[in-house]
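Below are the structure tokens for one structure; questions will follow.
For this view, one protein chain was removed and the others were kept in their places.
Coming up: subunit A.
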Amino acid sequence: MSAGVGVNLENLWIRFGDFVAVRDANVNINGGDFFSFLGPSGCGKTTILRAVSGFLEPSEGNVLIGGNNMKGIGPNKRPTALIFQNLALFPLMKVWENITFSMEIKGASAKERRKRADELLDMIALTGQGDKLPAELSGGQKQRVAIARALCAEPDVLLLDEPLSALDLKLRQHMRSELREIQKRVGITFIYITHDQGEALTMSDNVAVMRAGVIDQIGDGKTIYNDPNTAFAASFVGENNVFRGTVKKVIGNEVMVSTNRSGDLMARISSNNVGKMKEGDDAMLFIRPEAFALAPVGTQGDHFVTAQVTKEEFEGNVFNIFMEGEGGKEMKVSLPNLGQSFESHKGEPMTLEYDVHNAVALPAGVLATE
């Protein structure tokens, strides 16, 4: 299998009538990468996938695969293979015929196809199941057959359109690591579409966060999680608590925001916004639930937050404490369960402390609604 074919999107626009599905997307995907497009439904991520696979011609801009412009090249002529959300296995063909359909098209003999099917069935741990019909397999097995069918075509780029969304939680988590394994083994570029940030973060080398046709941020999982570019990225990826306010003072890479509810708070400016935030700007401050620690009640300061506790939850690995937050929304705090004793503070005020480095300040923007 030819490894390491990159994909580039250059100034990609896709319009449906007046509706702009993808707005000026520029993405460079390295060969052999596991790359995810992450965003809520309707953000244009599937549209991008269809443009890469060739089912859709971009309105403007180019799709390059391995440096070659794909303009005018149909899906049957591109070095890509697509795994559909519903898998789209052929129900009337046996599993082995499904897997080797791409070879049948090229005119391979039944014997060759059978042999290749057996190899791939071994790889996906379905040895000896080739003569079954897809309907006789379980959800996870069908999933693996769809992957084998796509890999059989020996594509340079494998495109996956939320293929795990139909599986139950346990199987989904299992398939995550399995997909990552397969990708490492075959070494080809995977482009993965998902609305599940857990999937994107655990599997991908790089993630593009999308909102309403726009790519907000591209980076590896850690960067996306710790250093979001926009308020949307900060609120969509993982859980986050938002504090709205205005910039009071900029001190180097840090900023003091006078927040609507919790007084003046300090935060680190996200790296791509350093130098762009100035006094008087509307700002949003994001602090993750796990970034808080307990502090003596009533402590004042620019990295302390005090609020009423409304709800407490024990999740096993963490204690979740919900406190009165902004605009009726709850503020969530997760404290790791290290065997310490927790007393209920429901209805009482509680004070929390955070490390300024773990709070991110961003220009005010649209939040992810969930």
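In this section, a residue touches a chain if its C-beta (ideal position, glycine included) is under 8 Å from a C-beta of that chain, and two chains touch if they have at least 3 such contacts; residues count from 1.
Assume contacts and distances are computed from a predicted model.
> The complex has one chain missing from view, so what does its UniProt entry call it, picking from "ABC transporter permease", "RNA polymerase subunit sigma-24", "Tetratricopeptide repeat-containing protein" or "Copper resistance system multicopper oxidase"?
Going by UniProt, the chain not displayed is called "ABC transporter permease".
> Write down which of A:K71, A:K106, A:K184 or A:K311 is the residue touching the left-out chain.
With A:K71, A:K106, A:K184 or A:K311 as choices, the missing chain is touched by A:K106.
> Using the touch definition from the top, which of A:T47, A:T80, A:Q183 or A:S334 touches the missing chain?
Checking the options A:T47, A:T80, A:Q183 or A:S334, the one contacting the hidden chain is A:T80.
> Among the options A:S36, A:S53, A:T194 or A:S334, which residue touches the chain absent from this view?
Residue touching the chain left out of view: A:S53.
> Spell out the interface residues on subunit A facing the chain that's missing from view.
Per the touch rule, subunit A residues meeting the hidden chain are 53-55, 74-77, 80-82, 84-86, 88-93, 101-102, 104-106, 149, 153.
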